[in-house]
Every structure is written in C-alpha cells, then in structure tokens.
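All remarks here apply to the structure that follows.
Only one protein chain is missing from this complex, and each of the others stays in its spot.
Read from first to last, the chains carry the letters A, B and C; within each, the first residue is number 1.
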Amino acid sequence: MPLPLSTLNTLPPADFVAALGAVFEHAPWVAQGVAEGRPYPTVEALFAAMRATVEGAGEERRLALLVGHPELAGRAARSGRIAPDSIAEQAAAGLDRLSEAEYAQFERLNTDYRARFGIPFILCVKRHGRASLLATFERRLGSTPEAERRVAEAEVMRIAAIRLDALVTGEGPLRTTGRISTHVLDTVAGRPAAGVAVELVEIVSATEAVPVARAVTNADGRTDAPLIGGRPVPMATYELRFALGDHFRRLGLDLPEPPFLDIVPLRFGVGEPEGHYHVPLVATPWSYQTYRGS
Amino acid sequence: MPLPLSTLNTLPPADFVAALGAVFEHAPWVAQGVAEGRPYPTVEALFAAMRATVEGAGEERRLALLVGHPELAGRAARSGRIAPDSIAEQAAAGLDRLSEAEYAQFERLNTDYRARFGIPFILCVKRHGRASLLATFERRLGSTPEAERRVAEAEVMRIAAIRLDALVTGEGPLRTTGRISTHVLDTVAGRPAAGVAVELVEIVSATEAVPVARAVTNADGRTDAPLIGGRPVPMATYELRFALGDHFRRLGLDLPEPPFLDIVPLRFGVGEPEGHYHVPLVATPWSYQTYRGS
Amino acid sequence: MPLPLSTLNTLPPADFVAALGAVFEHAPWVAQGVAEGRPYPTVEALFAAMRATVEGAGEERRLALLVGHPELAGRAARSGRIAPDSIAEQAAAGLDRLSEAEYAQFERLNTDYRARFGIPFILCVKRHGRASLLATFERRLGSTPEAERRVAEAEVMRIAAIRLDALVTGEGPLRTTGRISTHVLDTVAGRPAAGVAVELVEIVSATEAVPVARAVTNADGRTDAPLIGGRPVPMATYELRFALGDHFRRLGLDLPEPPFLDIVPLRFGVGEPEGHYHVPLVATPWSYQTYRGS
Partner (left out) sequence: MPLPLSTLNTLPPADFVAALGAVFEHAPWVAQGVAEGRPYPTVEALFAAMRATVEGAGEERRLALLVGHPELAGRAARSGRIAPDSIAEQAAAGLDRLSEAEYAQFERLNTDYRARFGIPFILCVKRHGRASLLATFERRLGSTPEAERRVAEAEVMRIAAIRLDALVTGEGPLRTTGRISTHVLDTVAGRPAAGVAVELVEIVSATEAVPVARAVTNADGRTDAPLIGGRPVPMATYELRFALGDHFRRLGLDLPEPPFLDIVPLRFGVGEPEGHYHVPLVATPWSYQTYRGS
C-alpha cells in the first residue's frame, strides 16, 4: 500500500526510513539522509533529494551501491538471496523462468561483465523486454569502465524511481510509467468497432512470441484498460493482433473464404518505456491503416 | 515448350493426340475426340470442346477418369507410379516432402475418402496452400457422394485447364493464373520507395511460415516481377514483410531505437487463385496503410 | 441562467410557470399542466410530462400551438412581433440578415405553405443550415396535410426540447446538442501537429461559403474547444480547411513551391444535428487521410 506524501512528511524518522529504506538496494542511508529535509512539496522533490544524497556521498558508498546490486538471473537470484524488490522485478521480466541454456548464457555474461568492470551488470529490467535485455547486455560488455560506471548509476536511479513511485502517492509524481493502447474504427459503418478480440504479444525472436495481454473492444472501439499501463513499457518489438475478419462476419458482410483480412497484425517497436503508444486500427474488409496516435 | 494453337490446328491427328493426350490423366481419348473438330479459333474453344467430350462420354469412361487420378501424397505418388504432370503438381505443393506423421495423416484421409465415395480424393493442388489443402480434404470428407462426384469432376477440369494452358499459346488463353504484387510508397518523400527488401511467406499455422519469394523494390517502388505470377495463387494466408526501418535509416531520418516501424507485416488471405492481389504499402516511419489495389 | 432541476422542483407553481412558460411558444398552459406532477427525477422526465400534456390536450389547443408559431423570416419576425426565443433562434440561423430577394422567396414559401396546410411552416431552425432549411421548406410544400401536421408537431417538440435544455440543469439532460471536432496528426514526426490554423466553413452553394469557426491546434493537435459544440450542428455541408503547408514549413521540411499540400479541405455532410462529427486529419506533406472518428 503506497503512503501519501503528506504522511511520509510527518512520520518519525525511523518509520520514514523503514518505509523508504529499500528504494536504493541495501542502502537505507539514502532515506536517512533525506529524512531531515522534510517536508517535501512533491514526490519529485523527495526523489531529487535522494538523488542529491547519492551524488554527494563518498566514493566508497557510491561504489557499494553498485556492488550491492544483484546480478540478473544470477546465482543469488536463483537461490532467493536478493532483496524482495529485486526478486519481483526479475520475475516480472521472466528471469526466474529461463531455460538452462539461458541461465548459462546469463552466467557467462555476468562473469565477463564483472571481470571487465568490477561491478555487477545493473539494468532496470522493468524497462526491457527479453530480447532488448540481452542485446543491451552484449552491447554494454563492449563499453568502457568510465561509461559503464555512469550508465550503472543512471540505471540505479531508474530502479529507485520506479520503487519510490510504487511507495508514495501525492503531488508531482515521477514519470515512470508508459502505455500501450489501441482503438478499432470500422470505416464501412463509420463507427467504432465493438467486440473485436485483440491480443498483444512481445516478439522475442523470429520464432518466439510471448502473449502479453488480451482484450475485447468496447462500444467505443477501445479496450477498457490499456494493454500495458501503470508501469514502464518494456523496450521490445510488439504485435497487436486483431480478429478483424470475425468483426465483419458478425455484421453480415459477404466475405470471401478465407477473407482478405482475418487476423490483422500491427507490429511496432517501443524504445521509450515511459511513452504512450496509441496504435489504432482503421479498417474495412479490404484495407487498413495504423499510425502512432495520441 | 508450348506449341502455338495454329500449329496444333494443323498437326496430323496422331501428333495432336501425342501433344495433348496427357491433359486429362490417363485419358488420351479426350484429345482424340476433339482432333476432328479442328481448327479451333481460340484456346478457350479447344478447351470447351474437350470439356464437352468429357461431359458427353458414357458413365464408365467418366468414372474411369476420376478413378484414374492418383491420390494426394499416396503410395503411388511416393513410389513414382503416377503421371509426370501429377508428380510435378504434387511436388510444387510440397507433397513430396512431408513428415512421416503428415504422410500418415494423408493416408488415413485417402483411405477414408475412397471408402466413403469409391473414388480417390481429387483436388487441383496448384490452387491450394498446405493448410487449405488439408482443411478442404477434411471438409469434403463430410460431404455427400453426389456432391463429391460433381466437385471431383470440376477439379479434374481445373487440373486439365492448367495443363492445357501450359501446352498451348495463342488467342483466347484460359484464365488459370493469378498474381501477388506490391509496391511501396514513401509519403515522407512523396516518392516510390526503392531498395526495400520484401519477403512473401505462406502462413501455414501459428508456428509455421514458409518462405515463398524475396525481392527488392526498384526505382518505381515495385518488384521487377510479381511475387507470385504465371500460375494460380495457392489459396492460403500470406504475409508480406517489408524492411521499412532500413529504408528510412538509409534516407538518414532520425529514428528511435528500436524504430516504431521496422519489419512491417501485411497479412492477407487468398481465396481466388486466379485473382490479382495487389497489396501495396503506403508508409512513413510512424504510419502505414494497405488495401487490395488493382 | 439555467436553474437546477432541484430548484424548479420546489419553486412555487407561479414561479415554475414563469420559468418554463415560454418553452412552448405562447403556451404557458403546458408548464402549468406539469407543475403539479413535481418533483421530476430528471430533465427527461420533466420533458416527457410536458410532451404528454401537449399530446393529451384537445384539438383546439394543439392546433393553436402550431398556429401560434411565427413564420420563418416572415413579416412578424422582421418587425420584432414574435417571442424573444424565436427572435434569437431565427437570428442564429441568419434569417434576420437576408437579402430582399431572399425575403421575397421566404414570403412566397410562407404564403404557399399556409394556403396549402392552414398552419405556418414550423421548423426547428437551429438544426438546419441555410441550404438545408430552404430545401426542406420546398420539399415539405409537396407533402400532405396529415404528414405536415405530424411533422409540425415533431418540430415543435424539438424546439421545446432545446429551449428547456437551455433553462434547466440536472440529471438526465435532453440530448439536444452535437459537435464538430478535429485533430491533426503529423505522421512524418509521429506526433500531434500543434499550431495548425483550422477554419470551419458552411458550404451554402457552389459559390457561397460562410465562415463558422476558426481555431489553432494545441499541443495535442486538437482545438481547445469543439468547432461547433453545446448546440445542435445545423444540417449542412461543411468544409474544414487546414493550413498544413504552413505546419511543415515551420518544421523546416524542404517543400516545393507551391507545396503539394497547402490548404487541405475536408468536406463532409452533417445529417444528424445531435451527432458527434470528429473529423481528423492524418497527414504528411504528400498524403493525408480522414474518417469519421469518435
């Protein structure tokens, strides 16, 4: 249960630290460092203070903040010896359900990375789909220690922002969530298309597509809730699949068999996890269009 | 090498029958029956005479025409004991490269069909993709003997028309071929998109997609030849896949990573093998549309 | 100032009649007839009661209700001898600014209509553009007395509903208003197009277009308010005109002179004054599309 900022602003310091101590992994000193600066007018101001505390800390503490992070799909994660937030984050990314070959790949990457840079590989996994996560890992292995140090600290901030956002409500929330939404317009009838089944899948590779969400369009041609919402949209290639043929059959249109358009796939890439990806389908039995809408 | 109709019109009868005797499987009597009626002004007129000869034949001959047809992916086909045209037709449909499980499925269907209707299952395989072929087989097993007799004769005519069309050139050709074509229009530049890689695949099932053709668009945004042409378009679900992201990257546009649109799939069904399916892509980095064009 | 329904429900009867007595022209007896039935849970229920009062009245009163209506652009209207609501309604439709020829045309139509049907021509002018108003007048002149009696009573109800809607707020409002809205999407940038000048004109004839509204799109590519809203959309042919060329010039795109697309007109007809006509523009410098959206 998230707490109102106003409550956090007035808690005894120990309770405040208990509430926010896990925002930075194994580093309750960050929460301790900002307790005295209360009250904060906005969540953004609170987070800015936490960020400043980290940036003002000594080298030893800052390095420890990185070193304290668990490896992705590493031994500690597999045996449950990591922070609860990390467990949940890695599970959400599917890193608790890898094949043995995939674990082996991560183990090799983790070992190589730590050998090269002296810190664990840190990535805000909630912002990446599986393919992006591995591609980013491979790419960063080729970087320099200076660049990786900066990137690792930036990722720590992203992880912390998402955790803080989940713990606090109030003015000036952090912008950590994105959205995938759609709507279907039937331009034969000139009306929103209701009752159209829609599926969202993540395209991991040429042969692997992972279902993400299913929905049916309502009377406005929209889904009642975004297909992804209230969290970052993992960077990935997605496909929306619409049962358009069924829609026009239900309306009694005379379609060939098979229909020219039956399941319509719209494939698109997400590179900005905090963005809004509105991907509509404007269609007839013989034509369709899409665009990144708003 | 196809012969001109004018040549066929003047060949000695025996040579004429040698040329067209295989148009109806194991039934050179059809060619014999139309030799005397020469000259024919058009290929259509020649074929109409052949059809009339079949329709005017006695029940025994007409039944033999059906019984003489080889089963699809049957034992005779596997051991090469069928007519050369049938070998080529079945191979083009991939029926010579089935798995053991698929052969077993065909064997079961063939046996059931023959037991139920007393004739082999006859289908103009050039007009069907793999999924359509099996679905049609299953569906026709549930039909009545009277209906199947009519359907089988109609399929024999379709097979014969395609064979004749391949053997003769001249006025009034039979309409046995269809086409899949495309073009790509870049509406950022207001010009055809040249150099775009396009792939056509047949979607056999949720997990199986078979490559059919590859091409690169020319200066007119078209492929130099249709992706399927000069033959019936097998009834199937297809996907055209366009390397649109590469196109806009080559032009130097500033795209996110991954781009919103990278590989664009256009999925469509073909139900009319003799039809022209022109499926264009009109696109920007953030939108696209398609339609059945002309 | 509209009154809350809850207030109307508790006013002394005389005040209630004073408030709603003009809803039906020269017929305060309708308001009197429903005063006793208070309280009404919704505006709809109140209007249904008024409608029932009219329908239950004797022939004399019902006829008087029609006869009491002023003619459109008639002598009474020109000399100000009609009810204030009628003055405003006719002015909104431009009927107070006609040319002498147009007044003469109305006078002829009014005379013919009254001679033929014995009642004035009654039309809810707020639901018609100028061309539609005249076309409807001409068409109805060819109708039968029975049909015109029914149509006239239906129009009286429409006029009354709009008047009531303007006088009362509360639950269950009458559906008397429609909307014309738009948004502009730039699919080169993949973003809403901000700062685009939009003009809405009513196309009266091949040579006459009357400006209705002007706006500039905001950061969402929308206009801050609908181009028509809070009132019926007069039945008419409209044209939205977008300064699209200026938009792409501002973004620094290299356009020919003149640009392929500069002022983009979208022309559409409105036949349902209570409908929502969302007419977006999805555009590049070389292409655009529109549809009736939602």
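Note that in this section a contact is a pair of C-beta atoms (placed from the backbone, for glycine too) under 8 Å apart; a residue touches a chain by one contact, two chains touch by 3 or more.
If you're wondering where the values come from, they're calculated on a predicted model, not measured in any experiment.
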Cross-chain touch to the chain not pictured, restricted to B:Arg175, B:Arg191 or B:Arg214, is B:Arg191
Residue in contact with the excluded chain [from C:Pro12, C:Gly80, C:Gly142 or C:Pro256]: C:Pro256
Can you tell me which of C:Pro13, C:Gly118 or C:Gly271 touches the chain that was removed from the display? C:Gly271
Where chain A meets the chain that is not shown, the residues are 187-190, 260, 282, 284-287, 289
Where chain B meets the left-out chain, the residues are 183, 185, 187, 190-192, 220-221, 282, 289, 291-294
Absent-chain interface residues of chain C come out as 132, 207, 235-237, 239, 256-265, 267-272, 286-292
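We take it that only the chains that are shown with their structure count from here on.
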Among the chains, which one keeps its Cα centre farthest from the Cα centre of chain C? B
When you take the mean of every protein CA atom shown, which chain's own CA mean is nearest to it? A
Per the centroid of Cα atoms for each chain, what is the distance between chain A and chain C, given in Å? 48
So how far apart, in whole Å, are chain B and chain C when each is placed at the average of its C-alpha atoms? 58
Can you list every residue of chain C that touches 2 or more other chains, as numbers and ranges? 187, 190, 282, 289
